[in-house]
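I have a structure here, written as structure tokens, and I will follow up with some questions on it.
Note that one protein chain of the assembly has been removed; the remaining protein chains are unaltered in position.
Going in written order, the chains are labelled A, B and C, and every chain counts its residues from 1.
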Amino acid sequence: MDANTYQQTVDQLAPKRPVLRNCFTAFLTGGIICAIGQLISFVYMYFFPFTERTASNPTVATMIFIAMILTGTGYYKKIGQFGGAGSAVPVTGFGNAVISAAIEHKSEGFILGVGANMFKLAGAVIVYGVFSAFIVTLIKTILVNIGGISW
Amino acid sequence: MKNARTIQFVSKPSIVSTAVAVGPLEKQSPFHPHFDLIYEDERFGQETNEKGHAQLIEETCRLALMKAGLQIPDIDLFLAGDLVNQMTPTNFAARQLTTPFMGMFSACATSVSSLITASFFLESNHMDRILFGAASQHNAVERQFRYPIEYGAQKPPTGQWTVTGAGFGILSHHISGKPFVHSATIGKVIDCECIDPLDMGSAMAPAAFDTIQQHLAQNKGTSYDFVMTGDLGKNGYTILQELIQSSGVSSYLIDNYRDAGAEFYGKDKKFLSGASGAGCSASVYFGPIYAELLAKQWKKVLLVATGALLSPLSFQQGESIPCIAHAVELWME
Amino acid sequence: MKNLLMLSIILLLISGCSDSAKISIYHVDDDQEEIEALENVLQDNQKLSEAAGVFFDHQLAVSLQVKPMSKFNKEKIKKSVEKEVQAKFPNHDVFVSSDLKITWELMKIIEERPIEKELEEDLAKLQSLAKEET
Partner (left out) sequence: MIFSVIIAFVVGGLVCVIGQLLFDVAKLTPAHTLSLLVVVGSVLDGFGLYEPFIDFAGAGATIPITSFGNSLTHGAMQEAEKHGIIGVLTGMFEVTSSGISAAIIFGVIGAFLFKAKGKVS
């Protein structure tokens, strides 16, 4: 059988991903997560000495804590199947990637399992975040030194 | 070259008993009345998923022996496999069973490939009783091929759910009143350049089609109660139907074509395209289908187990997904 | 559900843009001239939704809340207000912030009207808080 004609058959017959519906549920899920984040940051600002800027750190930590509870109790993957990117893109998704890998690899022990595999999924995010930050800053530093732009 | 891809077993080796055990989620399968054991604990009382997997295999094998009224020393060979790296669960179960053992791997087609191999040993009269089958455990397989269990990745509608289940049987020389292996077709590895590991149905359908076509060409005139593929899922089922229809191989097939994966979890949309895994075809073929053959509800069935021969490494390296399908024809007289 | 959301957003946008800034000022020595001068500066800026100011012993702390649709330029607006206020009150040590937390704290000061010593401490605390980086 010819692979090309077969791929055409598959494209015709395979169920399409419901893109519009997925986008709507992603919007809803992601929106709710961010709105909860906003409320939590208000709490930190109101009751603790945090400004708008500094409140984002404890907010992120709190969101990851919530992600841990939802991951451990098995709810996060349900939210994930419903919300798609809506639950993957917020930091809770980053937390879920780290925590689910940690829980999964517990059976290999805490050093070689949990420790070594925790960033199996989320590691790429840190690696490319750091690397792109390096490149971006390097370019900007060079441009500033040449002149023309300022910080 | 004898052109012996399709073999007829003249000695008609019979399946004397089978046993099927499944995990808690499989309770909702429409096939569940034919499952011998339904466990409430997906780890089968063990610490890790992999240990649970081995436990599942061992207990199902012991049950198959018990149902046939046999003891471990009566078994000449244990032929089985699973999907975990190096098939450790099966190897560890074989350690407990202490029978002579050979591991089989045809991914999710292991249920049928082990039955075919067993038939050869009996046909050549070298052995008397062979324990064969396959198993899979959802958590152990999923973490290896996809993501950690609790990771919230969205599965597309073509995604399938790996079955926690084991199906084992005992094959012996012909005994009347038991279903026997009439003939078999050994599959070729077919690759239609599918690359999506979350769409196995599309990848495996051409392999199943090739094997079915070959088997039917060699057995002209036989009419089957049905042809049942292993774990193509709802998506692969539609595609294989289209392939059969457009090739005009055999028009009666279209109405008599079934898929174990598509039927396994019924119409529950949560399971998306349906079931997959080595345990899917094994538990359906050696559970409900065997029981119905035994009850003479069916006379001739063609079982085509399908397997996707990928590893996480191979698809990350950009390789396409080669697939295989083995067919076995069971008769009941 | 979606329509309702859109409607409420539009309503909020309209209502958010129409009214002029709410301004509250507290002067420890109650110098009406200075209060009015600051009020005028803040009132003139159309992009503010809320503002608070506290005068204390040649110190002037001002907090701003920018209208939602102008929030993209919050930093710029803050800087321009800072310049204007500094120009108006060259004798004062001017501190301007656009942070919500600072607004809340200044409003609290205005409500409670604390004695001078406490006020001095409060203002110092605010400034160090605002200087903290993320």
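Basically, contacts are C-beta pairs under 8 Å (C-beta built on N, C-alpha and C of every residue); 3 or more make two chains touch, one makes a residue touch a chain.
All figures in this text were calculated on a predicted structure; none of them were measured in a lab.
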Who does the absent chain touch among those shown?
A, B, C
Of the listed residues B:21, B:54, B:68 or B:153, which contacts the missing chain in the full complex?
B:153
Determine which one of B:60, B:164 or B:183 touches the chain that has been left out.
B:164
Contacts of subunit C with the missing chain: which residues?
8-9, 12, 16, 68, 71-75, 133-134
What is the set of subunit A residues that contact the non-displayed chain in the whole complex?
17, 19, 22-23, 26-35, 37-42, 52, 56-61, 63-65, 67-68, 71-74, 77-78, 80-86, 88-95, 97-106, 110, 114, 118, 121-122, 124-130, 132-134, 136-141, 151
Missing-chain contacts on subunit B, rising order, are 23, 25, 42, 49, 138-139, 142-143, 148-150, 153-154, 161, 164, 196, 270-271
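Definition applied: only the chains that are shown with their structure count from here on.
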Classify the inter-chain contact topology: is it line, ring, star, complete, or other?
line
Would you identify the chain whose C-alpha centroid lies closest to the centroid of all protein C-alpha atoms displayed?
A
Chain pair with more C-beta contacts, A-C versus A-B
A-B
So, in whole Å, the Cα centroid of subunit B is separated from that of subunit C by 71
From the C-alpha centre of subunit A to that of subunit C, how far is it in Å?
35
Expected list for subunit A, residues touching two or more other chains, is none
The positions of subunit B in contact with two or more other chains are none
Which residues of subunit A touch subunit B in their complex?
1, 3, 6-7, 9-10, 13-18, 22, 71-72, 74, 76-81, 83-85, 87-88, 93, 96-97, 99-101, 103-105, 107, 120-121
Along subunit A, where are the residues that touch subunit C in the complex?
45-46, 49-57
Touching subunit A in the complex, subunit B uses residues 47-50, 143, 147-158, 190-194, 199, 201-202, 206, 209-210, 235, 238-239, 242-243, 273
